[in-house]
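Taking it in order: structure first as structure tokens, then the write-up.
Every protein chain but one is kept in place in this view of the complex.
The block that comes next holds subunit A.
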Amino acid sequence: MKGKVDRRKLLKLLGAGGFLLASRPALAQTSAQAEEALPSFTGPQANPYWNGVHPYAVYPQKLPLLRMTDRPVQLETPRHYFRTPFTPNEAFYVRYHLDEIPNEIDLSQWRLKLEGNFERPVELSFEDLIRKFKPVSIAAVNQCSGNSRSRFQPRVSGGQWGNGAMGNALWTGVRLKDLLDYAGVKPGTVQIQFEGLDRGKGPENLGSGRFIKSLDLDDPVIEETILAYLMNGEPLPMLNGFPVRLVVPGKFATYWLKHVTWIRALTEPDKNFWMATAYKVPDTPNGSTTPEAFASGQVKTVPIGHFNMPVRSFIIDPDGSYPLVAGLPAKIRGIAFSGHGKVVKVEVSTDNGQTWRPALLGPDYGKYSFRTFEYTWRPTEPGKHVLAVRATDEKGNVQPDSGVWNPGGYLWNKIERQEVVVLAAK
């Protein structure tokens, strides 16, 4: 915990030259450093840390990431990997629903199948996808619907993510529209359904057996959706969906299916568990409700695909683990994004949200990408300060200073804060 000194350590210090330390102001800032672990869980209060409290673990093709669950595997990206606008593949978060996921795939046998209400149902090899279709690239943020779920009050069950269930990549692949045109969508088609290779031990007709999602054919996002075979210029890591995954810009990652193997044209709306029961949010402007209203059974819900990702921004540096120095410039840096369009403004507050100053925006990699920001602050007052950051997108959406609540733990986008300590230099 920030601002606290471990009692044992204090005794140790007092026992050995404590007189030297008593006047050392840094003592007040002692945060959990490498010799102490975070608590193993948080709650019933909100998780106060930027990331979830999960331990580090190593997985194939990954740097040590934060292991939220091991089977099915869910890994969170540590905060410092968000210093760059593109998230490295080997640090990109992982979220599966089911545990029978591919360990190996033989490309000579794997085929992408377009079936259902098509003029010409087809099977395409990986080589077909690479050679027969024009590649396109788009920078887009992939964010889990439940990113930051551990902030909810009251807490809700589900994956207790901190802020690291997100990442930005340059995705390259085939336009979904090109594939649909290739097979010829027949009249009467209402949705396009996607299924990957993941399977579970549960009954096949339930969510524990298969993971399936669908997009409305008339949803404008169909035009921008791609089937990606490159992620930041490299084949996708297995845990991020090799050989191809769906990229649905602006939408939450639940639609970005991994290991996509079946694309089906449906003549009836998809009633499967993952559309009809799971990933539903209250049909209110920001998807929020109250525990009481929800318990009364009066809250109408809609699939989370009805929402684009709300605008968010994050302070990456300073992270509170080191002090700033009065009189010296401190760079406040981070990232922002919105599923509604380009981030046009990021504002920084150094007085806990009372006053705001515009930050300098980094390069524009497209409206669905992370956008970096930077603000140079020259603190003058020693002591504790609370930094805050809020972003505005081109549609005029601005982050609120209140948290949403819904039973699924979705759509969090409250203004982020970071406490820092400023040392006196005199």
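By definition in this document, a contact is a pair of C-beta atoms (placed from the backbone, for glycine too) under 8 Å apart; a residue touches a chain by one contact, two chains touch by 3 or more; residues count from 1.
Going forward, contacts and distances are computed from a predicted model.
> Which of the following names does UniProt give to the chain that is not shown: "Sugar ABC transporter ATP-binding protein", "Molybdopterin synthase catalytic subunit", "Poly(3-hydroxyalkanoate) polymerase subunit PhaC" or "Sulfite dehydrogenase (Cytochrome) subunit SorB"?
"Sulfite dehydrogenase (Cytochrome) subunit SorB"
> Which residue among A:61, A:84, A:137 or A:189 touches the omitted chain?
Only one of A:61, A:84, A:137 or A:189 touches the chain omitted from view, namely A:61.
> State which residues belonging to subunit A touch the missing partner chain.
9, 12-13, 15-17, 20-21, 23-24, 34-37, 40-44, 54-61, 64, 67-73, 99, 101, 103-109, 150, 155, 157, 159-160, 200-203, 206-209, 235, 238-239, 242-243, 273, 277
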